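I have a structure here, written as structure tokens, and I will follow up with some questions on it.
Shown here: the complex without one of its protein chains, the others still in place.
Chain nomenclature is as follows: A and B, assigned in order of appearance, with residue numbering initiated at 1 for each chain independently.
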Amino acid sequence: MRTFIALAANPDYPTLEDFGKDPIWISIIKAVGIFVLLMLGVLFGVWFERKLISRMQHRYGPNRAGKFGLLQSVADGLKMALKEDIFPRTVDKVLYFLSPVIIAVPAFLAFSIVPFGPMVTMFGERTPLQLTDLPVAVLLVLALASIGVYGIVLAGWASRSPYAVLGGLRSAAQVVSYEIAMALSFVAVFLVAGTLSTSEIVRAQSVGGTVSLFGMEFSTPSWFVIQLIPSFLIYVICMLGETNRVPFDLPEGEGELVGGFHTEYSSSLKFAMFMLAEYVNIFTVSALAITLFFGGWQAPWPISLWDGANTGYWPFLWFLLKMVIVFSFFVWVRASLPRIRYDQLMAFGWKVLIPLNLGWILLFATFRALRIDEGNRTLIMTMLAFVVLACFLIYMRFDIVAQRRKREQEAEVAAEFEELGNAPEAGGFPVPPLDLPHYHGVQRKEVSSGTH
Amino acid sequence: MELYVPILVLAVLAAGFAIFSVSIAPFTGPKRWNRAKLDAYECGIDPTPQPVGGGRFPLKYMITAMLFIVFDIEIIFLYPWAVAFDKLGLFGLVEMVLFIVTVLVAYAYVWRRKGLDWD
């Protein structure tokens, strides 16, 4: 039945009951810890991204400020602080000032429910290595993401310049579209874990379940990424779209929108806030990917053979390692893929990701119902067959239309080709006459201009 | 209640930091007044005069926002359903299929009328 009923009552794995018992000073220590971690993470992340992408492009990347250029982001931050703070004449002063704050605060808050490790002893207090947890933890992340969108829209609107307004609206539309697909990709995780709280989702990934197939018992792997691979793939795409990263970085498409919603935030610490929020958002989606699909802070396979791997402060290290790997994936994607067009972006989000996701959820739920509801197996099978048949029919319909369109197009091209072949000037294109002398072969040997 | 206190602590920290850095920005940097610098950036030409009320933009975005609400509410229903699915069993599956199919009717209509096409 429920996966975590089968779980051994391991006291190292926190549950919801373990939260809300910290004295206030422990909470303050944890909050400061997360804050410092994120700030250092951004500094290190910017440097790491630039270094890694340069290596991928056969460059050295930043290597002047400090050893290996490690102080590059510090230098950049200082530069931003020392630049002139501009309030353009046209802007709406209050909102222009507030929107960097509105975008940065929710970004930080989302990290409050990320589990970094198991129960640890912190200055004599036994406490989970996680700021807090809620029965609706994952919903909290979505809620904070939707507040963050305000920052984007308001920054665009308050700037009162066409580029910024268009950029703001565009990125808001993009973020909300991909938020839907992202939220849908979590549903399968909740189906398996039976909870929305992040610590319990990690706990649910500690032991694999068993599947009996044809009378044999197979143990399923414990990390959700294996059994929920479609959800995970969709989530990966959505996390690129949600954080406005390449190949979905249209809000900042330099060629078309200049800087997007932060065009008017030309320099100074206000722009630094946007950059900070962008990187913190990347960390948030990476942390969510790890928590929901990669077993959270639990040690990966070869390390997990060691008994002490999942106790004490060690898991924090595994978590950070996983973060570095996911972040490197972001950089790798940035180095490899070109930006896609805005209409393609929206069409992909609405027409591909969402229906695929819904279909997968229903399919997965049906299989789950098959496992828990032994009595109604035939009924469920019939329903499944029905749904699959319906999907197939819909697909056939689309396929027939697509085939017809393709044939029509081919015929059109052929007709045009014929028309142009008969009369070269028919299409209006300036085509050189086909009897130009050099079309009939070279009559004299040409002399090259070089000396060789 | 106790579960939210740490969030509040982090919120105070983050908001304090953000407001602090945004507010000190005018004091840490130099001030060199320049008319062109204070114009809205439009690649070098004079900024477009702002019409009263901020001008009009295509209502395209409204359809996106509306569809966002529709699917958001669907997700809000899906989450508790997923959490309690093992208890609800077959009955839960059937009602969710009905719900999703009904919502997909609206979705298909919007798709068919080319509301999802962006140009």
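Heads up, the rule we're going with is that a contact is a pair of C-beta atoms (placed from the backbone, for glycine too) under 8 Å apart; a residue touches a chain by one contact, two chains touch by 3 or more.
We adopt the following convention: contacts and distances are computed from a predicted model.
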| item | value |
| --- | --- |
| Which of "Carbohydrate ABC transporter membrane protein 1, CUT1 family", "Cytochrome c oxidase subunit 2A", "Spermidine/putrescine transport system permease protein" or "NADH-quinone oxidoreductase subunit J" matches, in UniProt, the chain that is not displayed | "NADH-quinone oxidoreductase subunit J" |
| Residue, one of A:A81, A:L169, A:L228 or A:I380, that touches the chain absent here | A:L169 |
| Residue numbers in chain A that touch the chain omitted from display | 16, 92, 95, 134-136, 139-140, 142-143, 146-147, 149-150, 153-154, 157, 165, 169, 172, 176, 195-196, 427-430 |
| Positions on chain B contacted by the hidden chain, ascending | 1, 3-5, 43-46, 51-63, 65-70, 72-74, 76-77, 79-81, 83-84, 87-88, 91-92, 95, 98-99, 102-103, 105-107, 109-110, 113-115, 119 |
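Note that only the chains that are shown with their structure count from here on.
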| item | value |
| --- | --- |
| Distance between the centres, which are taken as Cα means, of chain B and chain A, whole angstrom | 15 |
| Touching residues on chain B, where the partner in the complex is chain A | 1-7, 9-11, 13-15, 17-19, 21-22, 24-26, 28-32, 37-43, 47-48, 50, 54, 57, 61, 64-65, 67-68, 71-72, 75, 78-79, 82-86, 89-90, 93-94, 96-97, 100, 104, 107, 111, 116-119 |
| Contact footprint of chain B on chain A as seen in their complex | 1-2, 19-22, 24, 27-28, 30-32, 34-35, 81-90, 97, 100-101, 104-105, 107-109, 111-112, 131-134, 138-139, 157, 159-166, 169, 172-173, 176-177, 179-180, 183-184, 186-188, 190-191, 194-196, 258, 263-264, 266-270, 272-273, 342-343, 346-347, 350-351, 354-355, 358, 361-362, 365-366, 368-369, 372-373, 376, 379-380, 383, 387 |
